[in-house]
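One structure follows; several queries about it will come next.
One chain of protein is taken out of this complex; the other chains stay put.
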Amino acid sequence: MPKTTALSFTLIITGAPYVSQAPQTALEFARAVIAAGHRIDRVFLYGDAVHLASTLACAPSDEPQWTQIWSEFLETHRVPAIVCIASALRRGVLDEKEQKRYQRPAHNLEPPFEIAGLGEWVEGTVSSDRTLYFHPTD
Amino acid sequence: MPKTTALSFTLIITGAPYVSQAPQTALEFARAVIAAGHRIDRVFLYGDAVHLASTLACAPSDEPQWTQIWSEFLETHRVPAIVCIASALRRGVLDEKEQKRYQRPAHNLEPPFEIAGLGEWVEGTVSSDRTLYFHPTD
Amino acid sequence: MPSLHIVNKAPDHARFQTCLAAVADEDTLLLTENAVLAAVMAQGLPGTVFALSADLEARGLAPADIMANIGRIDFAGFVSLTEATSRIISW
Amino acid sequence: MPSLHIVNKAPDHARFQTCLAAVADEDTLLLTENAVLAAVMAQGLPGTVFALSADLEARGLAPADIMANIGRIDFAGFVSLTEATSRIISW
Amino acid sequence: MTALVVIDRAPYGDWRGREAVDMGFSLAAFDQPVSFLFTGPGVNWLRMGQDATELSQKNLARQLGAAAIFGVEALLVDHKALAAYQLSVDTLSSPAQPVTVSPGLYGQYDHILCL
Partner (left out) sequence: MTALVVIDRAPYGDWRGREAVDMGFSLAAFDQPVSFLFTGPGVNWLRMGQDATELSQKNLARQLGAAAIFGVEALLVDHKALAAYQLSVDTLSSPAQPVTVSPGLYGQYDHILCL
């Protein structure tokens, strides 16, 4: 079957790991997007999904470590991943800069996730060919 | 009005701050329990409520800092507060001991919250006169 | 022993109906958080019904807006309801 | 342009009905996560309907269990559906 | 790109509607045409007389009042849901246009966001 034109995708995740299926469904979709020859412009974590970027999450050893799995996927395919700053601060997900600004004892943002504002999301939805959301089920 | 016998309460919170009203409703209830001359045996954080114990949460300055407000309430009234270990580890809320065990770069548990198992919840429900849950709305 | 049912979900939430199906005539139903919206709706509610005043006020539900058979209580009243029974169900 | 509607809520969730009310005859409806349970229910679904196979299998829904007019697709099929239209709504 | 933000959740009980409003305002702030649709318990966002002081929360009707300042094009409200919650379009906290929810309504927008 001849391949249609390659498309660019922005994926937004709004559900947390170990609470919702959203990070898992989004990852399988992202892998299939790349397997189909398309491109992922960026991944944006909003609302409870910011917990996916926490370097402190410790699932039992017989369960998937979603933070590490997502982080490896992003590195391998050089996909930028943005954590919404407003969602992250309220929920206690901080990079070193925010740790200093708010004078907290630690930071817990897993690389390559980066903290930025909703402008990144607006840019994604405007410039990508496709925008998809991965919500929690409740 | 003559006061009835003083009762003991176990309160379980299952909804996160800045996501659900649960920590706020539970706190107002807890204050009213003490004002009525009753006792709170313990507070137990389960599921998403473990984020209430995160020392890294930074709400905007014009919003309540629920972690600090709860922490002060617990200290003032000497109420033990337990964070469920299974819920906390998956969601990235760690004390120093769990940080070492899982070799993570930081810990983020706000005192006086302590990490323990569901046995603490069972003991609360069995021994307290009243057990109440504060769930999220979704 | 009668039960105290506490529901905080909006009236269109599936759990809200699960709660209603569990309320006996002699039970008490307390509407909190999003559930206080049920206080303005036509649907009849079982049991003796109260709504938490802080949640009514937040959502702009004045005494004149809510059904006549629903009592308004504050957190002190909420505690009183929990004194009356140890069978307390949070939906 | 037809829309692709993706719904992941269980059939008793209020959002599930909001989704159904938005689906036009020419649209495609993809059931994922908890929504795949609708594939065994008697309620008719609007549009052209697919269900994600990984979610069907997790929940024990075999091909013989699901309504005849519902297609089973994998994640490659999911991506194909998103190639066909840019109007994609995640409920 | 024209966007529609759908608010189908009650105010105050959870943060999902609030975060959807933030997204809608961001689109408007970046000069993208955006409208809001209130349906289900979400119509209660528009009720007059809200006072969330006791909940230590901000007044959400007031937050929504900034829609025009941000450049939000229209607030649409499901007339059936208004009736279910004993609301009338004349007494809402912000001017809103009653609509019948249908596939055709959603079909007028390129990007639909329902958090």
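Labels for the chains are A, B, C, D and E, by order of writing; each one numbers its residues from 1.
Keep in mind that, in the parts below, a contact is a pair of C-beta atoms (placed from the backbone, for glycine too) under 8 Å apart; a residue touches a chain by one contact, two chains touch by 3 or more.
If you're wondering where the values come from, they're calculated on a predicted model, not measured in any experiment.
*Asks:* Among C:24, C:62 or C:84, which one is in touch with the chain left out?
*Replies:* C:24
*Asks:* On chain A, what residues meet the omitted chain?
*Replies:* Its contact residues with the unshown chain are 18-21, 24, 28, 62-64, 136-138.
*Asks:* In the complete complex, which positions of chain B touch the hidden chain?
*Replies:* Interface residues of chain B facing the absent chain: 14, 46-47, 86-87, 117-119, 121-123, 125-126, 131, 133, 135.
*Asks:* For chain C, enumerate the residues touching the unshown chain of the complex.
*Replies:* 3, 14-15, 18, 21-24, 27, 86-87, 89-91
We adopt the following convention: only the chains that are shown with their structure count from here on.
*Asks:* For chain C and chain E, let me know how many angstrom lie between their CA-based centres, rounded off.
*Replies:* Between these chains, centre-to-centre, one finds 26 Å.
*Asks:* Which chain A residues sit where two or more other chains touch them?
*Replies:* If we look for residues of chain A contacting two or more partner chains, we find 47, 131, 133, 135, 138.
*Asks:* Using the touch definition from the top, which residues of chain D touch two or more other chains?
*Replies:* Answer for chain D, listing residues that touch two or more other chains: 10, 13-14, 86, 90-91.
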